[in-house]
Each structure stands twice: as C-alpha cells, then as structure tokens.
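One structure below.
Here the complex is missing one protein chain, while the rest keep their positions.
Residue numbering begins at 1 within each chain, and the chains themselves are lettered A, B and C in the order written.
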Amino acid sequence: MTQTLGVALLGTGRMAHVYGPKINAHPGLKLEVIYNPRMSSAQKAVAQYGGRPLDDLDIVLADASVDAVVIATPTDTHLDYIEKVAQAGKPIYCEKPLDQTLERVDQAMAALHAHPVPFMLGFNRRFDPDNKALRDAVQNGEIGQINMLMSWSREPAPPPIEYVRVSGGYFVDATIHDIDLLCWIAGERPVEVSACGSCMFDPQIGAEGDFDLTMTTLKMPSGALLHINNSRACAYGFDQRLEAFGDKGMVQTVNHRDDNLVRWDKQRTAAREPLKHFFLERYDQSFYQALDEFHSAIIAGRAPSSSAQDGRAALAIALACARSAREGRAISPDY
Amino acid sequence: MTQTLGVALLGTGRMAHVYGPKINAHPGLKLEVIYNPRMSSAQKAVAQYGGRPLDDLDIVLADASVDAVVIATPTDTHLDYIEKVAQAGKPIYCEKPLDQTLERVDQAMAALHAHPVPFMLGFNRRFDPDNKALRDAVQNGEIGQINMLMSWSREPAPPPIEYVRVSGGYFVDATIHDIDLLCWIAGERPVEVSACGSCMFDPQIGAEGDFDLTMTTLKMPSGALLHINNSRACAYGFDQRLEAFGDKGMVQTVNHRDDNLVRWDKQRTAAREPLKHFFLERYDQSFYQALDEFHSAIIAGRAPSSSAQDGRAALAIALACARSAREGRAISPDY
Amino acid sequence: MTQTLGVALLGTGRMAHVYGPKINAHPGLKLEVIYNPRMSSAQKAVAQYGGRPLDDLDIVLADASVDAVVIATPTDTHLDYIEKVAQAGKPIYCEKPLDQTLERVDQAMAALHAHPVPFMLGFNRRFDPDNKALRDAVQNGEIGQINMLMSWSREPAPPPIEYVRVSGGYFVDATIHDIDLLCWIAGERPVEVSACGSCMFDPQIGAEGDFDLTMTTLKMPSGALLHINNSRACAYGFDQRLEAFGDKGMVQTVNHRDDNLVRWDKQRTAAREPLKHFFLERYDQSFYQALDEFHSAIIAGRAPSSSAQDGRAALAIALACARSAREGRAISPDY
Partner (left out) sequence: MTQTLGVALLGTGRMAHVYGPKINAHPGLKLEVIYNPRMSSAQKAVAQYGGRPLDDLDIVLADASVDAVVIATPTDTHLDYIEKVAQAGKPIYCEKPLDQTLERVDQAMAALHAHPVPFMLGFNRRFDPDNKALRDAVQNGEIGQINMLMSWSREPAPPPIEYVRVSGGYFVDATIHDIDLLCWIAGERPVEVSACGSCMFDPQIGAEGDFDLTMTTLKMPSGALLHINNSRACAYGFDQRLEAFGDKGMVQTVNHRDDNLVRWDKQRTAAREPLKHFFLERYDQSFYQALDEFHSAIIAGRAPSSSAQDGRAALAIALACARSAREGRAISPDY
C-alpha cells in the first residue's frame, strides 16, 4: 500500500500559490494535477509547481493518479466543487470558509452526507505549532478549568474595498478564524455571543456597513468567557496572540518576528523587530501542517481535524456575532 | 501661608490603615485627628498613627487645626459625612465609591454644589506611576488615535461572601476601577456598554445573583472599543495589565512582583516570581500619590483630578454593565 | 533604651548629599550634626538636611547626642577620621573605599583593632533588594553549586579626567563594587585573578595609564569562575546585571527603568525605556538599606555586613586585577 497521495489542486489564485509549494514539500503528497477552467491559468501554475494542467473537472476526477483533491478556488465555487468531488468519491481538503451562508453550507454537508468522503476544512491556525502547543497545554490540564480565552488578530492594513465587498463581512471573513481556534481549544461552543464593532481606519468599509475594528464576547456552556479582539490595521505588523486563563494558571502564545535580536540603544531598550507581516508569513508552516493532518487522517482512515461541522458551527457563530453587533444584543448561534 | 494641611481622618477600618501611614509620610500633610464614633477605636488608631482621637464630628469640623478631611469610613456613610464636611467648608478626600446608588451620589453632588469645597474621589489607580505613564504616553500621541483600550483586573481570591453581599455587585465594586481608569485614559465616556458574567469560582457568589468572572465592552463616541477583563480568582497573584492600541502603535503596562529575579532550571526558563498579592501591595504607592494630588490641588487652588462627576459617571457605567449582563443587551449609561 | 541613634555626618560632598536625606528618612536615625572643616559648607548642608553645623571634630565626637558617625568625606581623609572616631568609641559607617592603598587600609584596621567600635563599609550594592534577592536565592541552594557568577557594570559616560586621576584606577574605583558583590554572593574569595583592559572611549584616560573598558576573571577556591564586565560608557544608560549559574540552574537580575511601559510601533516592538541614568538613580534605595543595616547591627549588638576586612579583601583583589592587566598574567591577591 502506498502512503503517497496524488493530489489535484483546484484553483490558481492566492491560496493555490500557498498550497502548491506545500504539497510539493510534503513527502506523502504528490501534485499530479492543477485545475483551472481557464487552461492558460492552469498551465502557468504548472510551470511553477509541476503536475499536469487540466481545465475539465470530469477528467480530473476520473484521473487514476488523483487520490485526493485540494479546493483552493473562490469561496462561492466551493459548494459546487465539493458536490462534484464527493460524488467522485475522493477525499477533499477545502480552503475555508466552506461558504458564506448557512444554507449553502448545509447543501455541502448534505452532499458529504450522501457521499461520505474524508473532508477537511482549512482552518489552518489550528495547525500552527504554537497554537497547537497552547491547546495541548490547556487540554492536559495545565491551567485547570478554563475560565477565559482571549484571541487577538490585528491585521497590518485594511484589504481593498473590492475584497471587503465580497468577504461576507469582517466577522465571517476574519473573526471566524479566532472563533474556530477558541472553540477548538475550549472543547465547546458558545451558547451566546455579543459583539460590537466600529469603523476607524477606512471609511469606505463603514460605508459598506462593515467594521474594521471589533470586540466579540462568547459565553460558553461551562461558564467560560471568551474575548476576540480584531482590527483591520496594526502599525507593528500582524498581531496574533492567545491567552488561556484557568483556575490553576495562564498560558499565552507570543508574536513571531523574522529577526529574534534584542536591541538596546539611546531611545529604546530590550526592543524587538516588528512582527511578521501578515498571515502568509506568520502562518506559513500551518498550511503545511494542515496538509499533513489531511494526509495522516486519510492514510490512517480516520476523520481529519477541522470538519465540515466545525466549519458550519464557526459560520453560525460568526453570523450571530454580526447580528449581535447590528442589533446591540446577545444572540444564540443557529447551530 | 502654610503649605502643610492638617488632616482629620474619618474611619479606622482597612482603608484608614492605608491612609494613616501615607498621611504621615507626606511632607505637606499632618495627621491632626482620627475620628470614629467609638472613641476606643479612634484611640487605638491614634496609638498607631498619631493625631488626637475624637468621637464627635462637630468637634472635628470645628477644630482649627483641621484643614482637610479624609473620609475612609464604610461606603454607606460617605454621603452623610460629605454633607457635613462640605457644610463645614473643608476640602474632602473621599475613598471610592462615593456611594452605590446614583440617587445618593446625586445627593452628595447636590451638597457639594451647595457648599463647593474641593473634593477628590479616591480612584487611586489613576495615580499609580505605571498607569499614569501609560496615560501620558497615550495623551502625548505615542499611539496616535486610540482604537482599543484593554484592562485586566484579576484578584487573587474571592472575598468573603459577607463582603460580596454589601459590595453592590462585582461591576460596582471592582469593574468601576477599570472603568474610571480607561475613561480617564481615553478622555471620553462610553455611549454604550455590553457586559456578560458568570460564576465559576464560588457558587455562593452566584447564589447571590452576582458574578465572579466578567467581560465588559465599552463603545466610545470616537468609535474606540474598550475591553475589561475581571476575575475574582487568579492563581498567580493580582493580575493588573493595561493595553492601549492606536493607529501608530501600542503601549502596555506590566505586572509587578516583589522579586525581580529571572530564574532558569530544569522545568522552566526565564521565569519570574508570582505577582504582588493584591491591591494593597500592588497599588501601595498610588495611595500616597493620590493624597499628593489632593494636597497639590488644594495648595494650588485647582480642582483635584478624580472628581465627584467622575465618580458618578463611573457608577452609571458600572450599573449599566450590571444591567447589560442581566438583560443580555447593550445599555446606554444614565449619565 | 532608645532605638534611635543620633548621627553625625562628616562631609558635605556628593555622597553626603546621598546620605543626608536617607538619614532623615530612617525612623531609627536622627541627623544631629553635619561636620565640615569649613563652617560655611556645613551650614549650607544643614540648611538642606537639618542638624547642627560643626567645624571642629573634637566637639562633634564629644557631643552626647552623637551615637554614630557617617564618614562621607574625600577618600584620602577616611583613614584620619576612622582613627579619630574609633578612638572616641563611636560606631562608624564609612563610604567606600576605605582607602586606595593596602598600607593605609591596614592602618585603619589597626585603629579599629585597637578601638573595636562597630564598623561598616558602604558597599551599598549588597543592600540593593534585587542583588540581595539573588544572593538569597543562591545561598538557599536554588542553583545548586555555584559554577559561574557574572557581573556587568557599564556606566553611562566617562567621568571627568580630574576624577579619573585621583580615582585609584578603574579597577580600584569601580570594579571593586562588582568584586565585593560577587565574593559576597559566592561566599568565598578568589585564589587568582586575571584581567585585561583597553581604552576606547576617552583617550585622556588611556594617557593616564588607565582603562575605560575591562574584563576580569576571578578563579575561586571551589573552582567557580567569575566574570566582571566594566565599561566607562554605555549608550542606553547604567547597565547593571548579575548572572549566577550553577548545576541546578541560573538566576539573573534585570535592569531598572523609570518607566515600565512596553511599546510597540512601526520600528520596534516590545520595547522598553532606556535604563536608570547612573548609580544615584539605580541604587538610590540601597543607600537607605545600607544605613538600615548599620542601624540594625548597632541596635542588635552584632557586626554589620560589609566589614573593614571585606573592604581590604576587595581592594587587594582590585589591585591584583590592575596588576594582572598591566603584566598580562594571573595574579594571586595579597590578602
């Protein structure tokens, strides 16, 4: 039995450029096909990462060398591809989010129910070594009972307004990462959320009815309280921190930098470099580790971490946050 | 004109024991009188801190050596004493809170309006050197426009249930400190608050309808979002942190310890001691600095920082938080 | 029996201005007399710190209110004053160094032997709370057997060349502090020292045959190795660190700043302020604590920490360092 899985990569956009090199670097994965409905795009990506270019999905799915499929296409196409790949019986790794509406997510889940292939949603931050170490520490009882979890995600600069318009809103686009991470660490999902937001960086974002600054509180069945701190701008880089507080103590993750030097001069002492620029730099390793989880789970015949259910729950929570911010009241997510 | 103010200290409880030595240590203050309606208590305190014991407030207020009055009596007596001392025309330093209800606070403010003596409320954390340095940095524009402020106050252990019962509730008893501090740093007051709480440490607290774990969000007129993080228990000491985030950067305060050593061994590296035990240890210096502000303001003929209005606003916000936590919706404080 | 000691302060120079306020702040010390052979200087100091001005030492020593004497005069007068005060039978606190030559130190010790009054040498750094905490940790076995001790003392800027000329040389003037501190922590004295120096900041210092940059190694009877790192210039303030390394771990002290804020901006993250400017700022508290040790020892009838013997040993080691740097070989101190 071979441990190497032939992979078809669907899509040639930004996330495909993240996954291409990671598939190549993984000893158990082989990039067989890069698919794009536009052959020229597929060919360009193949020139960079190898494999064969294809523009016909049926041919991709019929290809015997393709053992698994990585979906890295635009969000609004995920559902379509999931249905087709599931029907073809191939394991699926799908970049997050599954979709921006619960209705379409439910359709995807129905398809996966009808054709139960291994499915993994790309909540890559779970697979970051530091985040994983924090979860391990918490799950191993280092802090005792969880009382509070906190997550900071402050991005270096607001995205283009065109991106904001199709992003599903700040909660669905970005907070969803913190939501999934914290629920995964907590081992439970909130009974109630309350969120509030404002727009202080880019007035165009506010004009779209969206926020670029939010604070979110999740109340868990155990009584634990969770705080999520999001900003679309951050002068000193991509600020990513977790804090888990329990009755026996606290564990925290720290920010990452390219350069670990400590500097002392006339103005500042014990100073460090600005942070890693953004998620591609900060979480580079997590994408590899996520693919590794996908590979290991398939080989072992077990369900991968980060399921479609996790994706649905995170979306339901994010949508509840958005509604809470709009309506000024606590909302119970629609699980 | 003398720069030394004769002080009458009203009360002989825990806070009087904080102020007694600080009055003695201040070169511009002289402890002339310690007052308690029970003469034996006044005498005992005088044996420790000096001055003359008195049990008759009229005599205290008629005493020519008494230039100013420090009220450190039980909270429910503050209003009475404020009215009497104001009537006597003497400057007042009053331990916080002014009172637990807006009605009685308004009565006190009416008394101060009728007899406009210098009045200072003991929001001592403003006068902690680190907190003050953070405010100065923010006000000097170091972080640009304020986008987020965060305050952590985690106490080492829940108070006795008897204390909880008369405390006015966690928001009014404790969160009020963070509220005042953050509004003072922000230079504005929230238009809306939302809070939630739970009880995870002492079920008796929950049985009283109170919380021992809360998260509070304040939304400011500028759009800035504020987070307050409170816990009635903390394994590693009295956790006190501030974080101010703006479009140019961030400033934070750090925790305090008795011992500054950094320790490395088989189990842990770069480790520090547990934190200062509680507020008397952590904020010891702030009480002195608060009295110094009181003294300086009177000598200079200006209004002291931390006014009755500040106290009323903080109480209104704390009450709105309590209501928000009960009702699960955002509340506008009743300024 | 009174626990308060009347103090005569000899000298009105820089160190007298350090001790004056500390004597006044100590509840067990009373500044009775300030002595200077020039009455006008004594009067000026008295105007600042209180006490009575005197210019005749015999009258000082005959004064019944004077229970103890603090010698803060120029170094080359220490011996004279020690002899006279010892003869008068009064306890002596003497600013360091006892003297710059072993011959004169031996004379002082002979005087103290003939008139055995309590004597304390002002190695103030022993009494700094952090340094003391490190020694306590080491003596309590936290790091197991001591293998290495390291001390950094980097001064903000070279002193005036006039000071350098009479300082006894860098090792005798400055390294002696680190020597005393490390030997006190180690609980033993070196069998051999080797040192080397250079002049990189002020060529005038080199022209005097002195160094402004030195590294010193002490080899202890136990086998432990000690490193002392001295510089007459330091861009970021007064760098003062200790590191104690043993077979069970390591403890370190950290630098001090006026402002404890942590700053994050476009250029630097997690940055701290420059360090306390120099020894008066960094070790301010240690002078008070040193006087407290002097007071406690006298009241308790025990010998104060930091004896004349300690001073002689530290000088012998410092002189050995100077010789080692000149001769390029290891030297055994002349104990």
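As a working rule, a contact is a pair of C-beta atoms (placed from the backbone, for glycine too) under 8 Å apart; a residue touches a chain by one contact, two chains touch by 3 or more.
Given the structure is predicted, the values throughout are model-derived calculations rather than measurements.
Trainee: As a test of the contact rule: which chains in view would the missing one touch?
Mentor: Among the chains that are shown, those touched by the missing chain are A, B, C.
Trainee: In the full complex, which of C:S231, C:T253 or C:Q289 touches the chain missing from this view?
Mentor: C:S231
Trainee: Have a look at B:P190, B:G223 or B:G237 and name the one touching the chain we're not showing.
Mentor: B:G237
Trainee: From the listed residues B:H17, B:K44 or B:R272, report the one that touches the chain absent from this view.
Mentor: B:R272
Trainee: Spell out, residue by residue, where the missing chain touches chain A.
Mentor: Answer for chain A: residues 130, 133-134, 137, 142-143, 248-254, 259-266 touch the chain left out.
Trainee: Could you please point out the chain B residues that touch the chain left off the display?
Mentor: Interface residues of chain B facing the absent chain: 235-237, 255, 257, 263-275.
Trainee: Which chain C residues would touch the chain omitted from the figure, given the whole complex?
Mentor: Against the left-out chain, chain C lists 144-145, 147-148, 150, 154, 192, 194, 196-201, 213-215, 217, 219, 222-225, 227, 229, 231, 233-236, 239, 245-250, 328-330.
By our rule, only the chains that are shown with their structure count from here on.
Trainee: Would you pick out the chains that touch chain A and also touch chain C?
Mentor: Output, common partners of chain A and chain C: B.
Trainee: Compare the CA centroid of chain A with every other chain's and tell me the farthest one.
Mentor: C
Trainee: With over half of the numbers shared counting as same, classify the chain B/chain C interface as same or different.
Mentor: same
Trainee: Between chain A and chain B, what is the separation of their C-alpha centroids in Å?
Mentor: One centre to the other, that is 43 Å.
Trainee: How many angstrom lie between the centres of chain B and chain C, each centre taken as the mean Cα position?
Mentor: The answer is 41 Å.
Trainee: Do you know which chain A residues sit against two or more other chains?
Mentor: 235-236
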